[in-house]
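Structure record follows, encoded as structure tokens.
Left out: one protein chain. Kept in place: all the others.
By written order: A, B and C. Residues from 1 in each chain.
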Amino acid sequence: MSDLDAFRAEIRAWLEENCPAEMREPVRDEGDVCWGGRNFKFKNEAQKTWMERCAAKGYTVPDWPKPYGGAGMSPAEAKIWREECARIGARPPLSSFGIWMLGPALLKFGTEEQKVHYLNQIARGEIRWCQGYSEPGSGSDLVSLQTFGEDKGDHWVVNGQKIWTSYADKADWIFCLVRTDKANKYQGISFLLFDMTTPGVTTKPIKLISGNSPFCETFFDNVVVPKNQIVGELNRGWDVAKYLLGHEREMISGAGGGDRLNAIGAIVARNGLEDPILRADLAMFDVDALAYACMGEKFLDEAKVGRAHPAQPNMMKYAGTELNKRRHELLMSAGGATALEWESERTNGGSPSRSWLRTKANSIEGGTSEVMLNVVAKRILELPGA
Amino acid sequence: MSDLDAFRAEIRAWLEENCPAEMREPVRDEGDVCWGGRNFKFKNEAQKTWMERCAAKGYTVPDWPKPYGGAGMSPAEAKIWREECARIGARPPLSSFGIWMLGPALLKFGTEEQKVHYLNQIARGEIRWCQGYSEPGSGSDLVSLQTFGEDKGDHWVVNGQKIWTSYADKADWIFCLVRTDKANKYQGISFLLFDMTTPGVTTKPIKLISGNSPFCETFFDNVVVPKNQIVGELNRGWDVAKYLLGHEREMISGAGGGDRLNAIGAIVARNGLEDPILRADLAMFDVDALAYACMGEKFLDEAKVGRAHPAQPNMMKYAGTELNKRRHELLMSAGGATALEWESERTNGGSPSRSWLRTKANSIEGGTSEVMLNVVAKRILELPGA
Amino acid sequence: MPLFHTEDQAMLAESVTGFMADEGGIKKQLRHYRDMNCQDGFGHALWKQFAEMGLTGMLAAEADGGLAMGHVEAGIVLREIGRNLTPSPFLTTSVMGVTALAGGSDELRGRWLPGVMAGDSVLAVAVDEGPKHRPERIACKAEKAGNGFRLQGSKAFVVHGASADAIIVAARTSGSDTDNDGITLFAVPKDASGVSHENLRLVDSAMASNVTFDSVELDGDCVIGEVDGGRELLNKVLRAGRIGAAAELTGVGQGAFDITTTYLKTRKQFGQLIGEFQALQHRAAHLYSELEIAEAAVIKAQQLLDGNSEKADLMVSVAKAKAAKACNLSVREGVQMHGGVGMTDEYDIGLYMKRDRSLAEFMGDQYYHAERVAQLSGY
Partner (left out) sequence: MPLFHTEDQAMLAESVTGFMADEGGIKKQLRHYRDMNCQDGFGHALWKQFAEMGLTGMLAAEADGGLAMGHVEAGIVLREIGRNLTPSPFLTTSVMGVTALAGGSDELRGRWLPGVMAGDSVLAVAVDEGPKHRPERIACKAEKAGNGFRLQGSKAFVVHGASADAIIVAARTSGSDTDNDGITLFAVPKDASGVSHENLRLVDSAMASNVTFDSVELDGDCVIGEVDGGRELLNKVLRAGRIGAAAELTGVGQGAFDITTTYLKTRKQFGQLIGEFQALQHRAAHLYSELEIAEAAVIKAQQLLDGNSEKADLMVSVAKAKAAKACNLSVREGVQMHGGVGMTDEYDIGLYMKRDRSLAEFMGDQYYHAERVAQLSGY
């Protein structure tokens, strides 16, 4: 028996013993996701138990080093962990922007002290993070941001406004891009961390066309941020942000797995499919979706061994999000009048139409399709000009 | 009986008596088109008779004034002429760039002497014209043309090279854009006319991907052009060219009538249509083609009364040529292996594949689709920037 | 007939454009009634104003007190309704309902038309029985019972159904579900016993109901036109609804396009107006082209319908499919070009996207009508 086989047996046994039955049910909606944080209301005891048991073993962040709250798994071991979880349908014990975004940035750019402090909090689900990047005047053109941190010796005083801060009204801390040098566009931005309960921080949810409000406007009015709450060097926050955007784009593109881009023709046809031309569009979509799934697999395989072009996530995000929008246009057509319902039991609270509207953000958030195409043109195709 | 009814009766009687039976057959290919000119070989006696009889009455250019070789018809009368010709399937008695392009330019910009001289030659089919606009370095960016006419007092000496001169090897005269002032980009171009037999003019056919060579490269080596062979003012040839390009775009877009954009599903289906997804694409094409035909009708109706936006022909050309390319892609798919034949009796000399390849030029010649979109964005939508 | 408006039509367009912008605008109507969770989904006061303008009866015969106008004129109103996203029962009442009633007796017209013309009544039309438009199949049954009929079955996606004073119902009086013959149209009064509504809000904030008819007893007076011979009249009503929805779609597409191009001329990113970016310019120009073509198809179909042309049926399907495609492109490009703010409820572009979806589905989507184009073309 190889080491990995032994490892697999160990994981399998641990999961069998520790993963509550309720946590082996598929995630049905947002309410089933465990986000952690100071104010998080666990849906049930099982959700809390599952998170805590995993956190105790470092399994909430299996491939992070042990001193930072992880289990220190190798890539091969982490893959086994994922496979064994998938085998029994175990839900992720903890989801958070801390795990997906801030964590990787801290691992690369943080001081040892920061890593020990913040990463352990994230791993244990104690602190929920949100991201402060976009501003009303700085969407695609992120680097033109205006939120300013004035140097006051041992701290900054931050003033300004962020927008599209996901779940800012539920988060405990924020990682935030703040201008610390007005003279330098790119090299005048710093990556700061601070508590959302700091005096001067207020949030206001933004109502979306889907009827939901997952995003906020966030206002900073003389917010005091101590100097040790910076990640990376002063004025070099753009490096951290760029690194992080890569992660975000992979996540949004669904390249990291996720099954929302599955073929849909067969699913739709179960409810009857009488329109031959709609059927044709579904078949052409399925061709594209099944091919894109291969691309997702290829990209991950190549990324693992460092063969993928560093700008390839931009292509993946572009293609994946455009495809997902098309998928939901087709689902709306297939659903007909029923899918138009905005609120009803039959449609699970207007779920088809709300999901459809939600997908329209896919090609805007985390870098618009237009920005993705710009990046591909410039960095992969090396076309001339801006 | 109104005047127009009387006119119609007159035309109908004349056509009945004068249009030879052979000239009432549909035009099958290029060889059936009567181009006129010094070296034109009439396909048969009927073709010659038909052209000459029409020319004698001014019917080759029915709406041109009588002193210039036309019949002086009003728009309403000209419409009756077209309707009556269509009724018996009469072929156009004469086709030429002289009629379609140079004629309208001369009518607007020519001197009285030029009109009398050149327009009568065109109307009688005596002189066949070609157009010298594009140069190897100046395609979409026409105004950067380099062919230079040096002022020698009573004449210019022209040196340079043109490309895409349609049928230059068959034409008698050329209308040509020549730089006469190197210091002024737009206002340094003149619109000159000269005989293709002038010493120093040579042509070389360009072989196209369709296997045909309707275009030439044309070289000017110290070509002497007398000063009275200019249309419009010195250095204001760009005004003439712009006016003419509008005509060309209408013609290429098929806005001027023509049936190549007809729906095709029914035609294809006559030979069997077993692929449901191809059928779906054909149906979607037919929707677009039938709608575009309405647009063509609307555009002409509006243009007639001066309601159409002056830049609308650019939109028409863009939409019409893109649609025609799509049409031929579908025809190739419908034809399958048979349509792939490059030379065979079954496919009328490889006609489907050659026509398909020919359509690829539609969105390039007379202004590319990209230039059309630029013009629409700027002149109709008034979007900012270049 | 030239493919543009006559002088009279242009005058109508001018007055309707002003009226709808002033009275039917998004803030005053759509947002207002949506935010107050109005169970009609539209405002009766505006409907009354429609009547004062003479619009509610514009398609009714002069003998019935109407203006005897045609689909071109109705389309002028609908385009402005679309452009302003005005919630209104105009399409179901004054276009489809009035077209249906025109095939009915003097009594029937006398019973319902005056209320419509006064802006007091609203009509709805009930054809489909499942989530997709499928008028070729009608299972809802009306059996002879005494001097009248007994209606049994259900209808889906009846827009304004619960608000309507009468619902025009296509029911089967003989034959089997997919027979062409055996259809009869009925005007079912709101208060008929046995009619129940499941009233649902749609994505565009309009209300539609799934209506159940449980042994609904109807007088012979409720029959519109001939018993068993209602298919032809139903087709007239459908054509009116389809070209009407197409006209409204061109208005929605144009409205979305207008606010988007305005945004392109004001929003800056990377130090320049986003409308300066050539990639967006080309997409906007392409969209312009699609919208123009759709509008041409719509007016052509309207003229053919008004002229009772044989080609009208084909061109109505072309127009509905093309308008749906062009308008869908317009709202998708609109939201994307607005970027983040396009996703917010605060901006109007998302409302256009919602209305587009609802209208595209109404009376057959692009797939249904492209299929019809194929079948009418013989393939």
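Note that contacts are C-beta pairs under 8 Å (C-beta built on N, C-alpha and C of every residue); 3 or more make two chains touch, one makes a residue touch a chain.
All figures in this text were calculated on a predicted structure; none of them were measured in a lab.
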{"item": "Displayed partners of the chain not shown (whole complex)", "value": "A, B, C"}
{"item": "From B:Asp32, B:Asp63, B:Glu126 or B:Asp275, residue that would touch the chain that is not displayed", "value": "B:Asp275"}
{"item": "Omitted-chain contact residue, chosen from B:Leu4, B:Ala56, B:Ala86 or B:Leu340", "value": "B:Leu340"}
{"item": "Residue of A:Leu15, A:Val158 or A:Ala319 touching the missing chain in the full complex", "value": "A:Ala319"}
{"item": "Absent-chain interface as seen on chain B, which is shown", "value": "134, 137, 139-141, 144, 163-164, 206-211, 274-278, 281, 325, 329, 332-333, 335-344, 350, 353, 356-357, 360-361, 363-365, 368-370, 373"}
{"item": "Residues belonging to chain A that touch the chain removed from view", "value": "263, 265-266, 268-269, 273, 279-280, 282-284, 286-288, 290-292, 294-295, 297-299, 301-302, 304-305, 307, 315, 318-319, 370, 372-374, 376-378, 380-386"}
{"item": "Chain C residues touching the omitted chain (full complex)", "value": "277-279, 281-282"}
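The rule is short, and it goes like this: only the chains that are shown with their structure count from here on.
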{"item": "Rounded Å distance between chain A and chain C, as computed from the means of their C-alpha atoms", "value": "41"}
{"item": "Gap in Å, rounded to a whole number, between the CA centres of chain C and chain B", "value": "43"}
{"item": "Shared-contact residues (touching 2 or more other chains) in chain C", "value": "370-371, 374"}
{"item": "Numbers and ranges of chain B residues touching at least 2 other chains", "value": "279-280, 283-284"}
